[in-house]
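A protein chain is absent from this complex, but the other protein chains hold their places.
What follows is chain A.
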Amino acid sequence: MLRAIDVPQTTAEALSSLARARDALVIGGGTLVMPKVQAGISGLGALVSLSRLKLDKIAIKGDKVTIGAATTLAAIGEERGLAFLQPAIESVGSPTLRNLATIGGNLFTEQPYGDIAVCLLALDAEATVATKRGMKKLPVAELLKKGIGRDAIVTAIGFKKPEKGTWFYRKAMRRAANSASIVTIAAHCSQSKGRVAKARIALGGCGTKPVLAAKAAAALEGQKLDADAIAKAGALLIQDAAPFTDAYASAWYRARVLPVHFRRAILGE
C-alpha cells in the first residue's frame, strides 16, 4: 500500500520529493505505474505525479519539434503538425488508454509495448532531463540503454520532423487495434538524388527495449529504395535484434516475420 502521493506544482519540488523518498516512482498518465500499485508490488511506497507540472505542450518551429514529457498520446495524435506520427500513435492501446498514456512514459515501457519509443529512437530524438544539478540533454538511444538514474525526471522530448516521404512505420499485431507488438519497425531514410543518404532503423519486439538496426541501415545507404535493396537490408535486421517469446508470438516467429514487415513498412504494402 502506498504511504504517499505527491502532486507537486514545480519540477524543483518534484525532484526534492523524489530525493526524499527512496521508494518513490514518477507517475505520468499512470498506465505503467498504476497496474504495479494495484498488483501490490513490494518496495513501492510513494508516487510523484507530473500532472501539475504543465509538461503537456507541443511546440513546432519549422522542422524542430519539442513535446512536453507529460503530453498524452491522444494529444500528439490530434496534432496536425505531427501527422506523420499518427499511424504509430493509433497503433498503441485504445483511444481510452491514449487519453492517459504520455510520451515520456513510453520511454520507460518494456517491449512488446512502447512503440512510440521505437519511433523516437528512429528519429534520433533527444530527451531533456531535470536533475538536482540542473537540466541536461540525453539522446533517447542512450536513455533507452542506461535509463536516467534516480532523482531525475524527463521533462521534454525533441526531434527534427522528417521530410515528406522519408518516414516509414509498421507494427505487426495479433489484431487490428489494442494489441502489443509482434514486431514494430520505424525508419527514417533521408534521400538525395533518388538514393538513401542516411538511414536510421529502430525495431520493437526485438529486445526488452527498442533497438537500432545499424547493419541494415548501413546496407540501405547509397542504394535506391527498391525491392532488391530492401530484401538485402531486411536480411541483416536480425543481426541487431534479439526477438523473444511471449504470449503474443514466439522468438522464432518474430525473427521469421521481421524482414517481411520491414519490406511492408518501406514499400507501404
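Criterion: a contact is a pair of C-beta atoms (placed from the backbone, for glycine too) under 8 Å apart; a residue touches a chain by one contact, two chains touch by 3 or more; residues count from 1.
One rule holds for everything that comes next: contacts and distances are computed from a predicted model.
*Asks:* Looking at UniProt, which of "Alpha-E domain-containing protein", "4Fe-4S dicluster domain-containing protein", "DMSO/TMAO reductase YedYZ molybdopterin-dependent catalytic subunit" or "(2Fe-2S)-binding protein" names the chain we cannot see?
*Replies:* From the choices "Alpha-E domain-containing protein", "4Fe-4S dicluster domain-containing protein", "DMSO/TMAO reductase YedYZ molybdopterin-dependent catalytic subunit" or "(2Fe-2S)-binding protein", the unshown chain carries the UniProt name "(2Fe-2S)-binding protein".
*Asks:* Using the touch definition from the top, which of A:Ala14, A:Ile27, A:Val183 or A:Ile201 touches the missing chain?
*Replies:* A:Ile27
*Asks:* Looking at the whole complex, which of A:Ser17, A:Ser49, A:Thr71 or A:Thr128 touches the chain that is not displayed?
*Replies:* A:Ser49
*Asks:* Considering the whole complex, which of A:Val7, A:Ile58, A:Ala214 or A:Ala235 touches the chain not shown?
*Replies:* The single option touching the absent chain is A:Val7.
*Asks:* Thinking of the whole complex, not just what is shown, which of A:Leu55, A:Ala74, A:Ala172 or A:Ile266 touches the missing chain?
*Replies:* A:Ala74
*Asks:* Counting contacts across the full complex, list the positions on chain A that touch the omitted chain.
*Replies:* Answer for chain A: residues 1-5, 7, 27, 29-31, 34-35, 37-39, 46-47, 49, 51, 74, 90, 93-97, 99-100, 177-178 touch the chain left out.
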